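In what follows, a structure is listed as structure tokens, so that the remarks can point back to it.
Not every chain is included here, but those present sit where they belong.
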Amino acid sequence: MVIVMAPEATRQDVDAVVEVVAAAGGSAFVSRGVSRTIIGLVGDVAQFGTLDLAGMRGVADVMRITAPYKLVSRENHPDRTTVRVGGVPIGPDTVTLIAGPCAVETPDQTLQAALMAKAAGATLLRGGAYKPRTSPYAFQGLGVEGLRILTDVREQTGLPIVTEVVAADDVATVAEHADMLQIGTRNMQNFPLLQAVGAAGRPVMLKRGMSATIEEWLMAAEYIAQRGNLDIVLCERGIRTFETATRNTLDISAVPVVQRLSHLPVIVDPSHSGGRRDLVLPLTRAAVAVGADGVIIDVHPHPEQALCDGPQALVDGDLDALAGVMRDLPPLVGRTAAALTPA
Amino acid sequence: MVIVMAPEATRQDVDAVVEVVAAAGGSAFVSRGVSRTIIGLVGDVAQFGTLDLAGMRGVADVMRITAPYKLVSRENHPDRTTVRVGGVPIGPDTVTLIAGPCAVETPDQTLQAALMAKAAGATLLRGGAYKPRTSPYAFQGLGVEGLRILTDVREQTGLPIVTEVVAADDVATVAEHADMLQIGTRNMQNFPLLQAVGAAGRPVMLKRGMSATIEEWLMAAEYIAQRGNLDIVLCERGIRTFETATRNTLDISAVPVVQRLSHLPVIVDPSHSGGRRDLVLPLTRAAVAVGADGVIIDVHPHPEQALCDGPQALVDGDLDALAGVMRDLPPLVGRTAAALTPA
């Protein structure tokens, strides 16, 4: 941490800061410039954070100079991580396609969507059994019944399952059925839930909060990591901005930025960020081209009957194009499409 | 709901929309203009929402024309509501000052902060026993021990207690001790938690999500109301914008906007929105002047030692000024400062 003193700060003001830092167990190095004095702090940043340094006499500014996360930081772990979900890799050498219906509605709809996904090259199946919905009047998911449908479809297709969990109390049940637990955008800072999935012994996909900075997103991952689980895949799904032409604004730059700050894999959700079917393929191409480690896409056999997010699901005709993207683009970024491992 | 057809839409396209709506149990009224056909839908909007109307041939746009919330809407409940917390009113005739420490740390610190708050005119005590923190390395609150400190201080000062709950599993315990349950900004869309406090039999203070639209905020209140609890107080606490000079941007306009859309009381948190002590008094004056039903303010006897948000807590010298604001400003907006009711 660096403390910048105001031009009018006195020697006593500087000494007072040094003392407070020392009392908190840290060390302070004072650099006197011509018009400004700067104090560099060494020690435990979390502890300094609780001091009211900014409120002390003569202090003009307090600036943090180290990242507040550790376990997920690339600084401490230079090699990028590959997370394996039921044997399928998500990491720096591959591009993994995760696809399936937004919500599990019926066994037949789920199976059909899974077969569409697989035909397009997907090696992981997404599908929501528990749905966090903005309106209390909207379809909230089938719950445990939905989990059972997913495991049946996994048996029929061989695709490992990614599904969302929205309450700490449900984590054990979901972890029993699913291969990967998804934390949705609205729960990115639901800290008890993060701690529960951190202890659940399953890989976790952590969606970025729709108004979370990249740093806050990595701090949320740190919560999970701190419970002993480093099998975390980050998912960029669009942020909230002033633009209303798309549901959210896909922050495509976040992919290379995060890959530099953290060793964790990063994938992109082109379906929820745009909220429009016609944007899914262009944004998928952009995601693979920018270097994402995978994409997660909504498909539905009959989107006009979908109970959730039908307007953005890919339909039959789009899937050939998606398969083409998964075939042609990964080699251009030095990767292969991730394959299902033989059972 | 109104469906706007594209200029090139055919009669068949229009008929197809009408049929889909009829099949979903609604009625559709077609108005043919010179260059555009418009279709008005009558029926259950929630059901139409799941149809992929925007994806149908010839449809240019789908526009919602009624608010998606009902129980909290002023349209269905024209008189503004007064919520009573341990006898203290929060509503259209009063300005209620809620104050106290951001986090409960020790019995002594909490009592001192409560006495400071009371001297400044507060009639409700705030104080966090469970703290949602961005960093897993930051102080997370005292939990049940903190609740006990709060009830002791309530006994000593007579101030009813407002405190945050961050997990559905804790709701019963917190409701046993507190007079009002607070839902923090990060949990505004934690739907299981909203449902739990909706069933807890205590008034609820619902902070606005830092990137929530006013409509989403009212939808979150609807979740609580739907479980039978209409004793909800909304709290504007700043939204996330591009400006970094303040921690968040206080959306002062939200107060009159919400008061027009909903019958629920609305208060303002000038401490967390600005994140700076020097902004608390000016923003408190603005909040009362704009017509807020109350304010919630951090005070701390020794902010430089605070374990949480010390830089924004008011200290002794500020409290006289705060007391002056609570005395002079409410009459100018046709209100009185809310009083503690005799036990």
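Chains here go by letter, A and B, matching the order in which they are written, and residues are numbered from 1 within each.
One rule holds in what follows: contacts are C-beta pairs under 8 Å (C-beta built on N, C-alpha and C of every residue); 3 or more make two chains touch, one makes a residue touch a chain.
What you see is a predicted model; the values in this text were computed from it and never measured.
Summary of assembly composition: all chains derive from one sequence, 2 are present in place, and the complete complex in the structure file consists of 4 copies.
One rule holds for everything that comes next: only the chains that are shown with their structure count from here on.
The rotation relating chain A to chain B, fitted on Cα atoms, comes to 180°, given as a multiple of 5.
With centres set at the average Cα position, the gap from chain A to chain B is 27 Å.
Contact residues on chain A toward chain B in their complex (touch as defined above): 20, 46, 49-52, 54-56, 68, 132-139, 166-169, 186-187, 189-192, 209-211, 216, 219, 222-223, 226, 240, 277, 303-308, 310-311.
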